[in-house]
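Removed: one protein chain of the complex. Kept in place: all other protein chains.
Residue numbering begins at 1 within each chain, and the chains themselves are lettered A, B and C in the order written.
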């Protein structure tokens, strides 16, 4: 976990690149992280495609999703999604709103998105939210604070919520956990769609889901996946300049992380 | 919006690259733009794959789809699609005819292509046209003016028309709007096909479709998506030489576009 | 059409690269061309993945599929597919045997592969061949001359044949026609599979199929698609060294080809 503002902002930019490179985000969607030293603020790129966001594009907002300092930047119109979830869920430190093609079919068909393989366990129970239920016909964007608060209520104590005819919003205790849950949530959705086409779906038992999610959210799995996605970002020529240092920093850490367990062995 | 001929021709080349790079166009299909200063003319590449078209390949045609100046270039055999739509629809300034794999299944199965997520709202109502109805057995290409006029009638006041066993034609008030509608029309089609496989489809209400389409066609959404697609063209090594300048020009504009709203905030 | 042996061998290598790059061929499958000056011989790469074949890998075989000159090269075990089709069909000058994922589902399910969009018209009527019918349990490869002859009989007067639980074989009057039919045959198969999933399939009328196929097999369509695929091979870094000259040669030709029609216009 990065321990200062520069590092967390660089990690936010990197998470934006990873989630774009893994096919979750396109021109739209956004990722934010809560200020590590002040829970009443969060960081998010200005209004632009996540893959294009640089460190200099990151703005600091309060939980009403207003900029802390005056800015000339246009902001994401749906930023209240982030602010309202941070308000409602103190343990959430990172949020991603996306329209990935893997999960959209569930938002359109209304089929339940349930964990069907071990890595998918991290999505937990995924409720639906339909903006139309509370707000009638709208432009389908979550722009008003009341809309964001309604979505946060639908998320409740869970970690992912499907938005009918729109997309999904995912939460995490950290950027790495968020990235892991978002990518494997998409993988789980793709596999579930294929099993639906096979005519039968087997799901994780509640006990399996709980044990497996807890195991996959431990640092070794998280770090192994993160290092892999960073390498893929690098191969795609997408490593942000300032984040190159961050990527380098993350490697010795990963090595350090492996030592405790390894030392017990001989 | 480009304000002189050089810029609009460069933007046309760029739109051809974007739509090829996003998987809409392959060896076939074509994109045109109306002359900004003379509504009785339009620009379109000569007969070659859209991705390969350069500024020097652009020809100027009248609305009967004949070249304004003598040319040695072979022209697209289906160019009347463009001319006849420009004749019938004064507010249309850009047209794309394509055979994208995302929408062809609808042209083959006859399933209705309806908006199923917010970005898909921009397709509006999508009528069908079957060349066979009026012209019997043909080589299936829209070559004769009467065939183009028939297609334009089927399009009517709408923005996209499906051509049975052939493809689709999309219209826009500008190249950017056309590109946005074409790409997200394909995304909407892919997602709808997947929801069909789930066994249930939820669609936008008429009110949602209207409000959402209007919102997505505003400059900020258009610009954000365009900048993203240009970057992807650049990553793929497809940025046309003269358009590099145009791409550079578009960036300060995008920044400028964001200022009005941003200035209100502080 | 290349007019000497060097050119035709370079074009053969290029066709191998194109069909690999377009996802038709992988480690397996093969493409051959008949000797332009001696109809009793044909050229084909030695036993290696088509994408890796160089000009120096091309061998010359007689119609019994034996090498004309002694060679140390291992040859494709299924080369009789080519020889037997060249024997049976004097007008065929190029053959491709492949296991493309687009068409295999038809070879497995037994669903008929019929033209469902204009470019797919070039496949014509596609018969099935099941090696098991005549030869019982085998290693499923077409190795014996009798097996090749049986396949050629199943192909009959057509241009594509599906081989049950195995793949497909496609024929053409030239390498360019073969490449066009093979790629758009795969596209047609993909689109048909998707329309099947939609629950309804509309097909070309016999008259449409005939008129459309004839039109698409004319030089302008062929050249436009070939130039596009060559450019894609180039972008993928797969342009064979000797073929670079051939690719350069093909461009002025394409320009020349467009002139006759263009000259009539003014």
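Here, a residue touches a chain if its C-beta (ideal position, glycine included) is under 8 Å from a C-beta of that chain, and two chains touch if they have at least 3 such contacts.
Just so it is clear, the structure is predicted and the values come from calculations on it, not from any experiment.
Considering the intact complex, the chain excluded from display touches A, C.
Within the whole complex, the absent chain has one touching residue among C:13, C:63 or C:104, and that is C:104. Of the options C:6, C:40, C:56 or C:138, the residue whose C-beta touches the omitted chain is C:138. Although one chain is not displayed, its contacts with chain A can still be listed: residues 116-119, 121, 187, 190-192, 194-195, 197-205, 207-208, 211-212, 214-215, 220, 224-225, 227-229, 231, 235, 257-259, 261-263, 265-266.
By the touch criterion stated above, the residues of chain C touching the omitted chain are 26-28, 46-49, 51-52, 66-67, 70-75, 77, 99, 101, 104-111, 132, 136-141, 164-167, 193, 196-197, 236-237.
Heads up, the rule we're going with is that only the chains that are shown with their structure count from here on.
The fewest steps needed to get from chain A to chain C, moving only between touching chains, is 2.
Its C-alpha atoms fitted onto chain C, chain B is found rotated by 90°, rounded in steps of 5. The centroid of the Cα atoms in chain A and the matching centroid in chain C are 46 Å apart.
Averaged C-alpha coordinates give centres for chain A and chain B that are 32 Å from one another. The multi-chain contact residues of chain B, meaning those touching 2 or more other chains, are 197.
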